[in-house]
Every structure is written in C-alpha cells, then in structure tokens.
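Here's the structure we're looking at; comments come further down.
A single protein chain has been omitted from the complex, and every remaining protein chain is retained in its original position.
Each chain gets a letter, A, B and C, in the order it is written, and its residues are counted from 1.
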Amino acid sequence: MGIIKQAFMLPLQGTAVAGRWDSLFLFMLWLAAIMFVLVVGSMLAFVWKYRHKASDRTTYITGSHVLEAIWIIVPTVMLLGIFVWGYSVYRGMTQAPRDAVEIRVLGKQWVWSFQYDNGRTSIGEIYVPVHRPTKLIMTSEDVLHSFFIPNFRVKQDVVPGMYSSVWFKPTVIGTHQVFCAEYCGTSHSGMLAKIHVLSEADWEDWNEGKSPKAFGDSLVEQGRKLHETKGCVTCHTADGTAKLGPSHKGLFGSKVELEDGTFVIADENYIRGKIENPRGSTKRGFTQMMPTFQGLVTETEMNALIAYVKSLAH
Amino acid sequence: MRHHAHHFASAEAEFEASKQGMWVFLVTEVLMFGGLLVGYGIFRNLYPEAFHEAHKHLAVSLGAINTVFLISSSVTMALAVTYTQMGKRVAASCSLIGTLTLAFSFLCVKYVEYSHKFHDGLLPAGYFTNTELKLPEAPLFFSLYFMTTGLHMLHVLIGMGLLIWILRRTWSGELSSGYCTPTELVGFYWHFVDLVWIFLFPLLYLVG
Amino acid sequence: MSNYLAAKGLRSWLTTLDHKRIGLMYLFSIFVFFLLGGIFALILRLHLFGWGKDLLSADMYNQFFTFHGAIMIFLVIIPGIPGALGNFILPIMLGAKDVAFPRLNLASYYIFMVGAIFAASALFLRGADGGWTFYTPYSIRTNTTVLLVLTGALIAGFSSILTALNFIISIHKLRAPGMTWDRLPLFLWALYATSIIQILATPVLAITLVLLIAERVLQIGIFDPKLGGDPILFQHFFWFYSHPAVYIMILPAMGVISEVIPVFSRKPIFGYKAIAYSSFGIALIAFIVWGHHMVVSGQSELANFLFSLLTMFVAVPTGIKVFSWVGTMYRGSIHLYAPMLYALGFLELFTIGGLTGIFLATLAIDVHMTDTYFVVAHFHYVMVGGTIMGLLAGVHYWFPKMTGRLYSERDAAISFWSILIGFNVTFFPQFILGAQGMPRRYWHYLPEYTMLNRVSTVGSWFIGFGFLYLMIYMWKAVRYGKASGSNPWSALTLEWQTSSPPPTENFEIDPVVTDWPYAYAPDNVHMAVNK
Partner (left out) sequence: MASHSSGPHLSVRSVLSLGGLLLVLTLVTVLVSFVDLGKLNFFVAALVAICKATIVLYFFMNLRHDSRDNAVIFLTSLVFLTIFFVLTSVDVFFRGDVKVKGAFFQAVASVTKKPWIKTPELVAHGKEQYAIQCAMCHGAVGAGNGPAAAALVPPPRDFTKPDGWKNGRKATMVFKTLKDGLAGSAMASYATLPEDDRWALAHYIISLGSEPPADTAEDFAVIGIDPNKEGSTVIKEPKITIRQAMALLQTSSSGGRLYTGSAEGQYGQLCASCHGDKGQGGIKVGQYGLYAVTKPFDRAMTEDAIIASIRGTAHRVTTLSQEELTALARFVQNAAKR
C-alpha cells in the first residue's frame, strides 16, 4: 500500500473524510493494478507463448459459457461493492451536521469573497475553525465556478441563481489551497483562494473582530519586507545614498532625468514599468544593469512594493 | 417504369429501403422536437403558475384554426397519395395544390399570431417588454413558445418546398401508380409535421 | 472491371457516389483535422512545460484547448471510423455494391465539410473559448465567435445522422444472401450499434445547439440564470448526447479490434455472441448514465446516486469485450504485424482508460477527481488509446484493400512504439496530477505541479514524432508500396474475397455467404503476406 500511496503522492489529508477517501482510493488503485496486470499480463504472455511458428496448430475455440458467466457476474458484484463503499463515503461528504459554522461564499469572475456570521467579509482568504464542522453556502454572481479544496477532497460547483453547499471538518491547522475547478474565463487559473484553518483561540479572536496573526502587516510593511526579499536592497538604498542604482528615498513624485536627457515623473506607472521592463528608462549617471522582474512579482507584491517606495517619498 | 437503382435487387426492395430510411429519419425528428418538449415539460412543472398565466395570452381560436388547417392538409396529402397510386394525375395534383394552400394559410395565421405577440411585447425572455404579466418566469413560456412553433413553422416551410417538388413531378406524369415512392415519403414527412402540431396545440394553447 | 481508383480527375472524386471514394475523402479530411487538432495539443503541452515565460496568453490558451477539444471530437473521432473505414468497408463486408443511399452518403460528406469550415472559420475571427462543452452561462456571455463553432457542430451533426441512417438501412436490406445475423462480422455489429446511438442521440445535440444559438441571438433565457433559466438543465441536454457520443467514438474502434485480433491470432473470435450483444448492451446503457458527468454540478443527490449506480453496469459489457479479445489470443498463432500491434496498444491503453473510468463512476472519488487532470488523462486514454488506436489498426489492416499495396512493417513498428510510449509518458503523470488536485483548463498552475507537467510535455513530443513518421511512411507506401495481392492477411471476411483495390462494383460475381466469418481452421496459421 505504501509505495502506491507514495507514488500517487495524494494531497495532505485535511479532514477525516479525506482519510476515508484515501483508503477507498487506494483499495481501488490496488484492484485496478491487479486487473491491469491480469489483462495486459496475460495478453503479453499469449503474444510471447503463442507467437507464430510455421508448425503451429491453433485450437478451435469459439467461446466458453462458464468463463463468460464468470466475467459477467464477478465484475458486477465487485462493481456494486465499490459503488456501496463509494456512496457511503459520499454521504459523509454531503450530509452537513446541524451545528456547522455557516459561511457564505460568493464566486465572481476571478475572485472568491466570503461573508461570516458576524457580518465581516474577506476576499481571497477564508478563515475556518479547526475540529468544528463548517458549511459553505455558495452562489455565483456571473458564470459557473467550482469551489475545490484538494486537501479536504471536496468540490462543489457554484451556480449563479442557485445555492450550492459543501461542508468539511478540518483537522489540520494551517493554510490550504482553494482552486476554481469550472472554466470561468480569462483568469480561471488565477481564481485562487487560501483557506486558513485557525486554532480554537484564533477562531474566537477572529469572531470578535480582532485580526488573527494570519492577517499580516500593513501594505507598506509588506513592501518593506519584499524590498529586501526580492533583492532591491542590493542596488537601491532607502536612506538616500546611491549604490549601483539610485536610492529610492525621495524618488516617488520627483522628476527623473533619463539617460537621453528627457525628464519623466517617477509616478506609479514609472515604478511599475521599471520593475517589469527596466530597459530604456535608466537614470542619467547610471549604467543599465537592472534585471526584469516580469513574472517574478505577483500583483499584490507589486502594490506592496509601490506603497513602500511611496512611503519613502518624504 | 423507372429502372430501379443498380445496387438494389428490385424496385420493391428499393421502396422498402427508402421507406425504412424515412422512418429512421422521422425518429431523429421525433427526438429533436421531443428534446424541446422535454425542456417545455420541465419548465412547465418548475413554474406551473407562471406558465399557466402566460398561456392565457395565446389565441386559442387561432391555434384551433391552424389545427384544422393542418389536419385537413394531412387529409388532402393522404388523398394525393391515394390518387397517385390510382394513377389519377389530375386528382393527385389538385390534392397536392390543396395541401399547399392549406399549408400557406397555416403560415398566414401564424404570421397574424406572431405579429400580435410582437405588438404586445410577449417576446423571448431577453426582449420581453410586456407589463401585464408580472411573474418573473412568464417570459420563459414565450421563449419556449417561439422556439417550438418557430421550429415547427420551419418544418412546414421545408414541407411546402417538398410538396412543390412532388407537384411538379406528379404533374409531369413521372410519379404515377408505377412509381410513387417520393410521394409517399413526402406524405410521411407531411403527416409527421401535422403530428407535431397535434401535440403542440394542446400542450401550448389548451393546457399551458 | 477497372478498380475504383481508375477514374482520374478532381471531378471524378468530388461528384463520386462510390462509397469507397467517399470513405477515402473522409479519411483524408479526418487526418487533416487530426493534424490540426494535434498541433493545438502540442502547443498547449509546450506552454504547460512552464519555463516562466508564457508561450500563450490566458485568452489564447483558453481558445487553444477549446479548439483542440472541438476539432478532435466533432471533426475527428465522431466521424472518424464510421465515416472513413465504415464507408469504405461496410458495403463490401456486406457483399453489397454500395450503401443503401449513395447520394445521401455524398451529401453527408459535403455537410461534414461545410460544418468543418464553419467551425474552422472561427479561428480567423475572434476564436472561441469555453471548452468543447460550452457550458452556459459562460458560453452565452463570452464575446468570442463561439456561435460559429456551435453552427459548425450542428451541421456536422446532420452528417453523422445521415451516415448512421445509411448504415442501418444497408445492414437491414443489403446483406449478401446467406449472411444471417449471426454471420454478420463484428465490425458491422459495432457499426450497427453505433448508428443506432447516432440516430437516437445526435438530434438532441442538434436541439441543444439550436437552443444555445438562440440563447446568444434571441436571448431565450432557458439556460441563462439571469433570465430565469437553469444552467444545469443545459448540462443535462448536452450530456444526454455527449455520453452516448463517447460510445459512438469507442464502439467502431472495438469493432475494428474484434476484426483484427482473430485474423492475426489465426483463431476464431472468443464469444462472438457475447461481443455482438455487448455492443447493444453498451448502446442501451449509454443513454441512462450521462449524469455521472455532473456529480458536483449542483445535481440532486438522488440523481447522483442513480447515475453512479447505472454507470457501474457500463463496465460489464466493456469487460466482456476485453476479456474475450484476450481469450481469442489464447492458443492462437500470433503474427505481430502493425494492425495487431495497434490492437494490442488499444488493449493496453483502453484497459487503463476503462479501469480509471470506474474510479470516476464511484461517487466519492468523482467529487475530488472531476474537473481535474485525472479526468483529462482518463478520457485521453479511452479516446486516443481507444478510438485513435482503433482507427490506426483499421487503416493499417485495410490499407492493402484500399490501395492494393503494402506499407513497411518496420516503419509502422517505429511509429507505433513512439506513439505508445509517448502516450503513456504524456498521460500517466496526469493521473497523479489529477489526484493531487490540479484542475483542468488551467493557464498557470501552482509550482508544485511543474515536474509532472514537464514529463508530460516531453511525452507529447514522442506522440508528435510518431504521427509525423506515420505520415511519411504512409505516403511512401501509397506511392511505392509493394503489391499486396487481394488477401495479404488471409482473412475470411467478405471484403478480402474480392481484389485489392476492389472494382467499382466491389465484386465480379455477387458473393454468397456460406459460413461463419471467423472459422479459422487449426492449420490455417499462415498469412499470404509472410510467404
């Protein structure tokens, strides 16, 4: 069992149901492997054993009712068995307990937004308590989406004009990935969300309105950290002294003289442009050596960086 | 007597094959109209009061007249087939002309009905501008009404084209008691178009 | 009597009523569309290699997988075996001079081409996105020219109906004297069952597409939630056709395999009646299981229960066929020529495809696996592993009958192994990706899926090479292949009892069938081709 489980590298078991799901999956995987070896193995064995030799005499067999009966009845019984086991695990997935925490989920073209019992809303991040059942009541504002949490093995389409629901009882604290699994347009693959499973204490804080640690710091603070982690500090300082590149202190809003003598205002677009394709907009007195960060800086990181650089303006 | 197609054993075999081919084609027609009626059946049971309310806006009288037209056109079509088999060229042609005129009058009544609906704003859901019908799902009734009767009207038009083609060949004497497969097959098609209306009329107009 | 290829000139091809020529025209068009669809696939896989720089923008990527899906399904594998091999072989195998309605047959080809042109024309306008399933309300909202692809599919649907009508009436009325129902070759049983599915399912696709076009043009709102409609109802309409459609794709391929294995094992088919009736079993069950595509779509639990239970029974007739084929090879004298290679390839890939189908039929598993790469791998294993392998087995098996020449076995083996290995390397990792939760139709995927996606892309190059190589040696064989003689495989079915390439009227003297087409005597182990 181990090697197959390892080979298939199933996602983390975030809920009890995921455990039951995995055992059903692995049982069926073993069954399929055996059937595969039986069929293809005997095929290859026959190809080898009965490969054409001039002296061959084949046996005139046109069928055998016994064999046919066997491979009708045995698969039917096995299949019904699998169906029953599958249905029992499925019921565990769909029958949400009465006392579940209810959270409303709204799918909208390319973003998930959530509303909790205390009226708070959050976008792209959903907070759920550990060891307590949570039921999501979902609908969509425009087209079909599908709320999919691989670690919990649950998925449910989100249909405009209709409620659909999914429930789970997380057992692992931490952050799990949420996907949109129904094609919904240009950035269907960008419609991601994070589900934060909070410990009991954090969940109480969250309910009263205090933001759990997971909330992270302000935009500018995030920008400052990214300024380091993305490697800006290697060439640009924040205290006014020029290094390989001009300092970012006082940059925002100032007039920058470019190499070819023209002037440009270091506004938000200028910074964004420098980060994405720095060629051709080098400040006078500096040689162009800045690499492009295209694709390496996500949207939220870009805005945090810009906020930080702005905060250095005065 | 037309010499039968080279790959058939006899004219008889060819006629049987074409007739069965026609029946298989009618199966596809049944399933196409059927798919639409399944949609109608589902929406009617989903929103019974809205659909009942909406169906009151249909002119039952015009629908009934149309049913009479189509049934009598079926009768004249059957007469045409009978006369062709009896070799009576003139009688068959007159019956075909009768069928064509009945079909044309069906279209005229249809035109009157549609223009009445357009005037009242009883249009498919997206363009529905009628004010009397308040229930939100009522426009769906008219979407389905226009789809079913529209598709049926298209089939009537195709049927009239076929009838003109058969009339020409009957009048020229090509189709007579010896060889009347095309007449019978177009007859099947026309009776089928009438069959669809026999179901559409009560479903849409009477029961709603 | 001159053979059917004698008449020269484009007019002789474009206005032919000869089922053999129409079959070849279908084969050529289907191969062209297969290459077009294949190029889309290779570019998609190249993009998903994921080396940071985007090969395709998001919109381009969405249109590429939509066109890949729509072309491959509507223009290649649904018309594929019935249109190309069926048109060519069915009348000869029946012992008839032509199909029941030759003019209708030519009309069906032209309607297919008109439909294909409609669909392909969207490429030059604003393309189409939304996947080949065109789920509403997205397919109503998008402003890409999806309308053209829908009209194309609608028109191609009629061509499929006409071909099916032709086959049903031909099998009913044009069988050679002596060919009773239990002497009918299994390829014809399969085509018969397929035609019945086409007749009963395609009209519902026609009305679905008409309604979807009406949604976009007349805003009828029955599938549009904003106007009170129900998008899940569209899925019911769509899958009522599309699940039987997957059996339209696989049954003819199974028919080819049922022909090839006995011939190359020199042994009667194992369980003829079981295979023939299981085709009908599949054709019936095909119509009552479509809901397993919609388990997480918001369908009622009762429907999920019912559809999953009924789907389990589909595996039984399919299992009968696979076990019977392996049973046929038992104690045979197996010649590993290209048709047999492709038949064995079919068995290997289709077994994996079939078994993973059972995973997806099980409710709990399907909740996690649907709309992920597990499903993508499953349907590629059954569609490419099944239909395309069946098509290639049929093309190689009847190549001598069509052209009177032999292709080079060595080249065929090279392209076969390249396709088989390439296929497994491409799609088996996708099972694992799906199990790990990578959703399908994703332009960008999370970094942890990169490794398997790269392996998959490398595999796709081998498939690409395999088909390229196939084109080359097939073209070479058509022009310079050795003469094959009338029955190179020493097969017993009727089409091998006439000359290759057959005369226009198929038979010099009208054949009379005297016994069962798979009665290979124990000593009948040699083939004309290997003397």
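FYI, a contact is a pair of C-beta atoms (placed from the backbone, for glycine too) under 8 Å apart; a residue touches a chain by one contact, two chains touch by 3 or more.
In this text, all values refer to a predicted model and were calculated from it rather than measured experimentally.
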{"item": "Omitted chain - touching chains that are shown", "value": "A, B, C"}
{"item": "Which of A:Ser42, A:Thr76 or A:Ser187 contacts the chain that the document leaves out", "value": "A:Ser187"}
{"item": "Contact partner of the left-out chain, one of A:Thr15, A:Thr134, A:Asn151 or A:Ser164", "value": "A:Ser164"}
{"item": "Sole contact to the chain not displayed, among A:Leu31, A:Val111, A:Cys235 or A:Val264", "value": "A:Val111"}
{"item": "Interface residues of chain C (partner: the chain not displayed)", "value": "59, 141-143, 172, 200, 204, 226, 230, 232-233, 236, 240, 287-288, 290-291, 294, 298-303, 306-307"}
{"item": "Positions on chain B contacted by the hidden chain, ascending", "value": "11-12, 15-16, 19-20, 23-24, 26-27, 30-31, 34-35, 38, 41-42, 45-46, 60, 64, 67-68, 71-72, 74-75, 77-79, 81-83, 85-86, 177-178, 184, 187-188, 191-192, 194-195, 198-199, 201-203, 205-207"}
{"item": "Missing-partner contacts on chain A, residue numbers", "value": "104, 106, 108-111, 113, 115, 118-119, 121, 123-124, 139, 141-142, 161-164, 185-187, 190, 192, 209-211, 215, 218-220, 267-269, 272, 299-300, 302-303, 306-307, 310-311, 313"}
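Simple rule for what comes next: only the chains that are shown with their structure count from here on.
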{"item": "Centre-of-Cα separation between chain B and chain A, whole angstrom", "value": "54"}
{"item": "Centroid spacing, where centroids are CA-atom means, of chain B and chain C in whole angstrom", "value": "36"}
{"item": "Numbers and ranges of chain C residues touching at least 2 other chains", "value": "230"}
{"item": "Residues of chain C defined as touching chain A within the complex", "value": "52-54, 58-59, 62, 129-131, 135, 137-138, 141-142, 225-226, 230-232, 265-274, 296-298, 301, 304-305, 308-309, 312-313, 315-316, 319-320, 322-324, 326-327, 329-336, 344, 347-348, 351-352, 355-356, 358-359, 361-365, 367-368, 370-372, 431-432, 435-437, 439-446, 518, 520-526, 530"}
{"item": "Interfacial residue positions of chain B with respect to chain C in the complex", "value": "6-8, 13, 16-18, 20-21, 24-25, 27-33, 35-36, 39, 42-43, 46-47, 124-127, 136-137, 139-140, 143-144, 146-147, 151"}
{"item": "Footprint of chain C on chain A - complex, ascending", "value": "7-11, 20-21, 24-25, 28, 32, 35-36, 39-40, 42-43, 46-47, 50-54, 56-64, 67-68, 71-72, 75-76, 79-80, 82-83, 85-87, 89-90, 92-94, 142-144, 146, 148, 150-151, 153-157, 159-162, 164, 177, 179-190, 295"}
